[in-house]
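Take this structure first; my questions come after.
With one protein chain withheld, the remaining protein chains of the complex are depicted in position.
Now for subunit A:
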Amino acid sequence: MDVLDLARTQFAVTGSLHFLFVVLTLGLAPLVAIMHTRWAMSGKPVHEGMTRFWGQIYVINYALGIVTGLVMEFQFGLSWSGLSHYAGDVFGAPLAMETLVAFFLESTFLGLWIFGWSRLPRWAHLACIWLVTLTAYASAFYIMVANSFLQNPAGAVVRGDRMELTDFGALLTNQTLVFAFPHVIGAGLFTGGMVLVGASAYRLRRRAQEVEFFSRSLRMGVVTAAIGILLTMGFGYAQFAGVPEGKFGSHNVAAAVPLGFMIEFGQLLGLVVLFVMLPMIAILPRARWTHPILIAMTPLPFVLSILGWMAREIGRQPWMIWERLTVADALSPGLTAGMVTTSLIGFGAVLGLLAIVDYVLIARVIRRGPHALDLGATAREEPPTPAMSY
């Protein structure tokens, strides 16, 4: 592989890893916020339990979202300085908005939500998780604004040897953005819903004691997944109106294949969710024979999400910015294969291992069920520690 392929692989690996965690964050954030709202209004233990259990999964998942996101952000300067040289005046604005406003607030409010448990007033604590959700969606929006600019450089003109921003409004109403953003949000909700379904099915299959807890969660998951897949499919097809000719043609098989797989399997999964799971929603929690199938379906939304990004990003090749700047020209001048190989191995190994650990920890929370959760734990739940340990 030459240096260009290596740099592209590095971005693809960290980007895909990042999105695996982001897509679940986008789906779980509003669900946890809804659970927390119910808890705040009713004060019922089952709602508190749901908030803490699914909140803990959300928060553990969030850890990898952060660290992979950091590596993503800095890679623009490390490997693709040609992009900021040529279009930084345009592309930099949405990226700055994402980091400076959206993520800054999201992280601050998440810290308040996690550590403010039983310390913040009830409604202020609830406000935190809704603010986290709102800013997470704002983050996703600005990232999609930046990405859509690469797909279709609207709102900017080439002046000299650089691009200049002329119309920020056009950046926000980019035809490759208006359908892609709800498509991504739909994919997030679908993923979050299917994780609720799969994990609840696992608990119910194991004849866990918390039947009401996981029956509720499973039904909530099915409804969310149905809304999510409907949004994903609807806005997915709507996107084709804005796809430039030849993007997925025969000369770009590497983009057409993931696209084809995503559409076929997405459609099939959509039919299952909308015409089998949704009508059966009342009996699913008791229909034990369905549970292994529901568990087995959990990874599928993640696979489809990655395929979707592959289609969008490989479909853009060989352009970094469609018909303006090629990826080869966007590469940092002077970057060597040795440099990228070393960093690719470093990022791949460390982030890959951390991702595996993260998934094992999430699986462990699901296996142990809603007992002895760390999120929102108070001193009285701590098992007494022997005095010897100090």
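Note that in this section a contact is a pair of C-beta atoms (placed from the backbone, for glycine too) under 8 Å apart; a residue touches a chain by one contact, two chains touch by 3 or more; residues count from 1.
In the analysis below, contacts and distances are computed from a predicted model.
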item: Hidden subunit of the complex - UniProt protein name among "Probable tRNA sulfurtransferase", "Carbohydrate ABC transporter permease", "Transketolase" or "Cytochrome bd-type quinol oxidase subunit 2"; value: "Cytochrome bd-type quinol oxidase subunit 2"
item: Residue in contact with the excluded chain [from A:Met1, A:Met41 or A:Ala96]; value: A:Ala96
item: Hidden-chain contact residue, picked from the options A:Phe11, A:Phe53, A:Phe76 or A:Phe248; value: A:Phe76
item: Of A:Val243, A:Met339 or A:Ile366, the residue in touch with the unshown chain; value: A:Met339
item: On subunit A, residues whose C-beta touches the chain left out of the figure; value: 59-60, 63, 66-67, 70-71, 73-74, 76-85, 88-93, 95-101, 103-105, 107-112, 114-116, 119-120, 164-166, 168, 332, 334-335, 339, 342-343, 346-347, 350-351, 354, 357-358, 361, 364, 374-375, 377-379, 382, 385, 389-390
